[in-house]
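Reading through the structure tokens given below for one structure.
Every protein chain of the complex appears in place save one, which is left out.
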Amino acid sequence: MTAATYSDGSEPFEFRMLFYDKRYRSITLQIITIVLFMLAVAWLVDNVVQNFRDLGKDFSFGFLFQPASYDINQTLIEYTSRSPHWKAAVVGILNTLLIAFLGCIAATIVGVLIGVARLSQNWLVSRFMTVYIEGFRNVPVLLWILLMSTIFATALPSPRQAPQLLGGALVPTNRGFYLPAFEWGAGSLPLVIIFLLSIVAIIVFRRWARTRQQETGEILPVFWISLALFFLPSLIAFFLLGRPIGLEFAELKGFNYQGGLYVRNSFMALWLALSLYTAAFIAENVRAGIQAISKGQTEASYSLGLPPSRTMNLVILPQALRIIIPPLISQYLNLTKNSSLAIAVGYMDITGTLGGITLNQTGREMECLLLVMGFYLIVSLLISGVMNVYNSAVALKER
Amino acid sequence: MSDTHSQANQSIHYVAQSMLPEQPAPLSTSGPVAWMRENLFANWRDTILTVIFGAAILAIIVNLLPWLFLDAVFYADDIRQCRELGEGACFAVVTSRFDQLIFGFYPGHLYWRPILTFVLMLLAFAPVLHDNLPRKLLWFTAVFPLLAYWLLWGGSIWGPILIVAMVAVCFVVFRLLVTAINPTLSALATFVVAVAWLMFVQGPWTDGLSAIANVGLEPVESAKFGGFLITFVIGVTGIVGSLPLGILLALGRKSDMPVVKMICVGFIEFIRGVPLITLLFVASTLLNYFLPPGTSFDLILRVLIMVTLFASAYMAEVIRGGLAALPRGQYEAADALGLNYWQGTQLIILPQALKISIPGIVNTFIGLFKDTTLVSIVGILDPIGIMQPIRSTSEWNGIIWELPIFIGLVFFVACFVMSRYSMYFERKLDTGHRS
Partner (left out) sequence: MKTKLLTMALGAAAFAGVSTAASAATLDDVKAKGFLQCGVSTGVPGFAFTDDNGDWQGFDPAICRAVAAAVFGDPTAVKFTPTTGKTRFTALASGEVDMLARNTTETFSRDVDLKFSFAPVNYYDGQGFMVRKDLGVDSAKSLDGATICIQTGTTTELNLADYFRANNMNYEPVPIETNAEAQEKYLANACDVYTTDASGLAATRAAFENAADHVILPEIISKEPLAPLVRHGDDQWFDIVKWTVNALITAEEKGVTGANADDMAANSNDPEVRRLLGSEGELGAMFGLEANWALNAIKAGGNYGEIFARYIGEETPVGLARGLNALYTDGGLLYSAPFR
């Protein structure tokens, strides 16, 4: 250490200056820190190397290209037990992203509704929402996940006794929910293109309507026109093209229903628990955001003659969003990280495949956990990157 | 204005000379009816909402209440007897396995030790959370971790006493050196002394003193810990251990030395970026590889280490918030008084920043307290982990709802009380600022 600090000082000055002279002290301290830090890291790495050598283990990612030899129930891409481990990991990553994405959407919708309802004039409604928020916030999410899973497993009937709701479109069983799946026939491609085009048309129309409103003050029935644009072209094309997209219903064959869209209870339990739990936190953020907007804004809006719903949509929410969104995004981050609890209900996310079965079967803890943590780290950094971009975009521009 | 009135009062006879007696407000603006009209049936939308929610609440009560309370069985030997005694919930499983849910497999005749530790813990936290208590109590707070460790795990008393001695020696060394040389160097020297003490003095002297006078408590191994005891041990250790680490990280993150800042930011962002469960997997499968060959901790200690590291990253962010909330003038004032960095931090900045951070720290603790349930996934018998063995015994095989309901309730009460406290403290701080 002393050698390091000596060699650093090129001028002939006293050793004491390194510690007492403000010009050098910070550099000295940093060099000491680096040396200590490197020593600590070297110590840890050396321990790992020694331990691995003692145990005859090696560090390599070659196992990722060996066949995984195990099956996964929910796979969004083609996967069999002969597929390599890296593919199992990809299946897990996609499952994580799926649950995180759908969870964030559901949590936002429920959270905003509850946050607004929490401020309702109606005593019963606001109390009910308070109970909901406190109830979900103060009980561990793991317990909620386990409870949801138990509810689905015990309260729903087995496939053979399951009722066929909505003419067989929804079959709730204690293993999962069967929904109709799309059947893509010939001519479905143009239909999809028409649908996407109508969505683009809606976006363009709304932009145009807004500029028009700002220029002329005339308000168009934007909502109804958007709704019509959403449905009409696609529906007309659907019948003109001879119903290219059909629905495939699940049917009871052998042990289980076959066909259709199978939403497993492991997914449902995790999705519901995560969304409802996170929604309670989001609701509090929404409430805090709305309450942070000064009462004068509401009064000003009323005195301009805006009805309460428009006051909320046009005056309060746009201002509240600035406050709500940063904590909202960190809730998204929490939800994504909490989705790793999938392992408790057997939903095969990245922790379940790469960090679970692959790790167990290959005995490569170091490699598997590094990859799993790396994945979550990348997702977290991406989410917080989005947050930073947003923050700088909406930051109050002081002129 | 007033004198025109008084003149008018004298002369004009149709002006009333006395007040009418006060009447109670009409029934339509006060009392329960008015309250209901205002809060439940203000307009047609409110009315619909009230009806819908009222019906929902009523349905929940009608369906759950009999099962939950009226028909529930609270004392029975096993599930079969339970089902005979009543139709409702079988909370007998909670009463008969209460000890295991609270203490795990901690030896029955030693239950007084965790209970005493819990009471002492409340006592130790009191001066931190209530600033009108005598400051001398903080000394007890400082000694508490050692006391708790000794009470819970037992063993010779000389170990903890020698640690106290080590702290005293370090303190003296630091004080002597700090007047002679620079604080950074003396901190380093003190650190070396502490490490040397732990490596060469602690073990042999403990054995030696124990051989002379064997004073101690019956040792209890970590594997016996379970139930809410382990929840508290992990939660409190995590939060107490993370406080010093979190302070250092927060200071490091605010530091103007790029290297220090980079290391701290890297650590904080890494820990906050990965789920706790992966860190627990590291504790359960990897941590031993990072130790010198031949050493190994037991699982609970490994989990404690990881949870402390995990909490320290969150703690650092809370304290950073506290540091950021301090007015710039405080830092400048510290400089103006001629205090160096550590003096200023210790005397001016930290006391204030920590006080502002207390609500945040309590919230971090609530989060951590709930997150301790994750240790059940790596095989520690916390309340959720201990559900499994209880449910697989032949007496209680088939119990489903009662245990999670009880566990959820305990968590709810604990977390709710803490969150209310944190809100109360926040309000108190708030007024403090304005006055």
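Should a chain be cited, it is by its letter among A and B, assigned in written order, with residues numbered from 1 in that chain.
Here is the rule we go by: a residue touches a chain if its C-beta (ideal position, glycine included) is under 8 Å from a C-beta of that chain, and two chains touch if they have at least 3 such contacts.
Everything quoted here is computed from the prediction, not taken from an experiment.
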Taking the full complex into account, find the residue in B:S186, B:T285 or B:S422 that is in contact with the omitted chain.
B:T285
Missing-chain contact among A:S26, A:S69, A:S188 or A:Q319 belongs to A:S69
Given A:I31, A:L44, A:V116 or A:A153, the one touching the chain that is not displayed:
A:A153
Hey, which chain B residues sit against the chain that's not shown?
104-105, 138, 141-142, 145-146, 149, 153, 155, 159, 163, 166-167, 170-171, 194, 198, 202, 221-224, 237, 240-241, 243-245, 247, 281, 284-286, 288-289, 293-299, 301, 304-305, 308, 377-379, 388-389, 391-392, 394, 397-398, 400
What residues on chain A make contact with the chain left out of this view?
51, 54-57, 69-73, 80-82, 153-154, 158, 174-175, 253-256, 258, 265-266, 343-344, 346, 348, 352, 356-357, 359-361, 363, 365
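The rule is short, and it goes like this: only the chains that are shown with their structure count from here on.
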If you average the Cα atoms of chain A and of chain B to get two centres, how far apart are those centres in Å?
27
Complex contact set, residues of chain A against chain B:
19-20, 25-26, 29-30, 32-34, 37, 44, 47-48, 50-52, 54, 120-125, 128, 134-135, 137-143, 146-147, 150, 154, 337-338, 340-341, 343-344, 351, 355, 359, 365-366, 369, 372-373, 376-377, 380-381
Taking the touch rule as given, give the residues of chain B at its contact with chain A in the complex, in rising order.
39-40, 42, 46, 49-50, 53-54, 56-57, 181-182, 184-185, 188, 256-260, 263, 269-270, 272-278, 281-282, 285-286, 288-293, 366, 370-371, 373-374, 376-377, 384, 400-401, 404, 407-408, 411-412, 415-416, 419
